[in-house]
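In this view, the complex is presented without one of its protein chains, the others remaining in place.
Order of writing sets the chain letters: A and B. Residues in each chain are counted from 1.
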Amino acid sequence: MEKYIQPFVDVCESVFREFIGTELVAERPHFADKNDPHDWDVSAVIGLTGEARGAVVISMKKQLALKLTGVLTGAEHPELDDEVVDAIGEIINIIAGNAKRGLEESFRLVISLPTIVRGKGHAILWPNDQARIIRIPFKIFDTETFCLSVAIEASAGA
Amino acid sequence: MKTVLVVDDSRIMRNIVKNTFASMNIPCQFIEAGNGKEALARLDEQEVHLVLLDWNMPELSGLDFLKTVRAKDKYKELPVIMVTSEAARYNVIEALKNGATDYIIKPVNEKSFREKLSKITI
Partner (left out) sequence: MNVMTSGKPLDSNTEGYMDTLVRYMLLNSLIFMGGSFLFFFGFENFVQHEMAKGIADIAMGMMAFFAFFVLRSPAPFIVSGLMTVIPFGTLCAFFLESGGAQGSGVLWSYSFPMMAIFLLGMRAGLFLSFILFVYLGLAVFIPGFTARTYPLAFAYRAISVYTLVLAFTVVYEQTRITKDKWVAKLTRALKAERDEIATMKDNLKTGLFLMNRDFLIQPLYSKALEDVLSETDLQGKSFLDLLSSSLQQKEHETLIDYFTMVFNRSFDAQMLEDINPLHQLTYFSVSSGDEKKLRCSFAPIDREDGNVYILGTVEDVTLEVALQKQLSEEEGKRQEEMRALFEVIHVEPRVLNDFIEDTEYEFDRINSILKDSERSSQNVMIEIYQSVHAIKSNSVILGLNSFATKLHALEDEIKDFRERHDISFQEILHVTVELEKLMKIKDGFKDLIGKIMSFNMGENRMQEEHVLVQTLERVIDKAGADLGKKAKLVVKGINPRAMEYGPRRAIKEVLMQLVRNAMVHGIESPESRAANGKDASGIIRLSIELISDKIVIQLTDDGRGLDFTAIREKAEEMNLITDPKQFEDRNSLLQVLFMPGFSTAKVADMHAGRGIGLNLVRERVKELKGSIKLQSEEGKGTIFRIFIPADVHAAQGVETA
C-alpha cells in the first residue's frame, strides 16, 4: 500500500508548494475507523481501481478552505459557497492529475475524477469494505491542518 | 554376488545409498569408503563391480578418483555412477567427460537407480 500512498504525499507537497506557494509538513500517520465521527467541513474523494481498490480523501475545515480560496482567487469568501468548492476542487484536480501520471504509469491503476463533499459531518463513501483508514495529517500555514486519509487494498486476483 | 563400492564422506549418505540399493533386491555386497583415497585402496583389495561415487570429498575428490581410476587399464570398463545433488548439476558433464558411466541426482530413489542400472551391465 505504501507504494501508492507515498506518491500522493509527494504530489500534495509539490502542488501546494508550486500553486499555493506554501510548504506542507507531513505529520505522523495513524489509524482511524471509517465510521468514526469527524469534524471536517469539506472532503475530496479520489477513487482508485485496478490492481488495487480504494480511495484517497483530502479533508479540511472551513477555515482552511476559505483561506486557500483566498490565496487562489485573491478574493475573500465568508462562507463555503460554490466558488470555494470550485477552488478546492481545482487544487484537488491538480493533485489527482499529477498523482495519476505517476501511479498509472508505474502500476495498473486507474484514478478517478475527484468528487467534493461538504457539510458538517458529511458522509464519505469508501469504495471498499475495510474499516480501517490510515490518516496522515498535514500542517499548513503554520497553524492549519488538513488530512489525507487512505484506504487501499489489493484487488482480488491482482 | 556382485560387489558395490559406495564412496561418500557422509556416513548417513552411504547408509541411505546402501539401503535404497538393497531395497531393489539385487543380491550384492557393499563396501564403503569415506574419500577417494580410501576408495582406491578398496578397489585394489578386491574385485568391485560397481562404484557409486560422491563428488565433494576430502583427501581425494570424486573427480580425481575418477581420473585416477580411468587412467588404469584394468579399471577402464568399471561402471562408475556419480551421485550428486541438484545444485551441483553442472558437474555432471565434467564427470561424464572424465569417464563417469552415468549419474544420479540426490535424493536417490529406487526408480532412478533401476533406470540407471538397466543401462549398464554389472
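Note that a residue touches a chain if its C-beta (ideal position, glycine included) is under 8 Å from a C-beta of that chain, and two chains touch if they have at least 3 such contacts.
Predicted, not measured: the structure shown is a model, and the values here were computed from it.
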Item checked: Of A:Ile20, A:Leu72, A:Val85 or A:Ile134, the residue in touch with the unshown chain -> A:Ile134
Checklist line | Selected from B:Lys72, B:Lys97 or B:Arg114 as touching the chain missing from the view | finding: B:Lys97
Next item on the list: Could you please point out the chain A residues that touch the chain left off the display?
Entry: 1-2, 5-6, 9, 26-31, 130, 132, 134, 136
Item checked: Residues of chain B in contact with the chain not shown -> 90, 92-94, 96-97, 102-103
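Just so we're on the same page, only the chains that are shown with their structure count from here on.
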Item checked: Intercentroid distance (Cα basis), chain B paired with chain A, Å -> 70
